[in-house]
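Of the protein chains in this complex, one is absent; all others appear in place.
Our next item is chain A:
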Amino acid sequence: MKAMTRTAKQWLLIAFSLILGVAALPGNAKPYTPSHSDSVVVDWGEPVSTAASLPAQSAADTLRWAARQVVQAKKPGQSFRYALAQQALDELTLAQITGAAERVELWRLRASLAQHSHHFDEAQDNLQQVLALAPDHIEARLMAARIALLSGEVEPAEQHCQKLLGVSDLLTASACLLEVRSVSASAEQAYPALKRLVERSGWPDDARRPWLEQMLASMAERQGKFEEAAQWLSLPVGEQSVSYLSQWAELQLRLDKPRRVMHAISSLEIAPDNLDDVLLLQMALAENMLGEENQWQSRMERRVALREARNDWQHAAHLSRYYLDIDPDAQRALFWARRNIKAAREPYDKELLRRAEQAALTRNQSMDRSGGNRS
């Protein structure tokens, strides 16, 4: 009886997996006509209007609502909320916003959205508006410094951090400066200083904690101290942003722990087709390392095909990585790495370009040796 139950369970599991597999198939299924008017063609779980329409009465309500969307959008599987926030802000006019604080918030949110879309110049313009109205706006300064650093503009980044001195607490201003110095000078110099600073000041019990943890992990990683870097980042995954989680996953992959990555990201219980590109990529990388069946790699292949068809250059780094480490194609890897470096110039982006150039060079040399045709 026991054996029967086990067999039945196995069959049930197989059947369930098959149903899931078929449901997750991409859009190459044939068009169909629902058999009945009552046929449910999509179940969103709750009315789309609940999440997609703003229940705002005033401009201040709209701004608060948009700010919540932006915060929530940073979590895994929630990036569609950026579009909701954008629409809400687009419908606001400056004439509707009378208070200075509200105007500051509007520009800050616009900057946040522009940064997410990798429109860094636009984001900086919006932040200038914030800082013109509120020169001591700490978050705007930090964001401006971060974007400058992303764009490879070290001096402006440092200037923004310096302007925090005397405005913010010492921990915030110093951490900002040390992050810049980790790029302009070296991570080897900035890392121990940041560690000492955090030890002296104690961990803050607010949004700065993950910010500092990510910064320390990044500096350790750039020195090749992967074990140490991973120790700065803590789980559970459900509470972290996509950025935090992907940094953690990247380190686990470097430490040759792909199964931990697969377990952690799976535990988010997000439908694979709704998983953020970077997390999907890391699942595919983990699966590739494990040498298991290519379920996630196929999903990533489809996502890459869609991104390429859409010409979504904002995801160039992921595309380049895919063509380097999952489905090797040196030319495509180089194309996307070059596209990426035009917008993002952090150490990771430079390393990606270096790897892609090396891969292309190796390919060309091997083709030269074999007398192949490069074009």
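To be clear about the criterion, a residue touches a chain if its C-beta (ideal position, glycine included) is under 8 Å from a C-beta of that chain, and two chains touch if they have at least 3 such contacts; residues count from 1.
Everything that follows uses one rule, which is that contacts and distances are computed from a predicted model.
Within the choices "HupE/UreJ family protein", "Fe-S cluster assembly ATPase SufC", "L-lactate dehydrogenase complex protein LldE" or "ABC transporter permease", the name that UniProt assigns to the complex's undisplayed chain is "HupE/UreJ family protein".
Of the listed residues A:228, A:273 or A:292, the one in contact with the hidden chain in the full complex is A:273. Along chain A, the points of touch with the absent chain fall at residues 23-27, 29-34, 36-52, 67-69, 71-72, 75, 77-81, 83, 86-87, 90, 117, 137-139, 142, 152-153, 168-169, 172, 206-208, 239, 270-274, 276-277, 302-303, 306, 309-313, 331, 335, 338-339, 341, 353, 357, 360-361, 364, 374-375.
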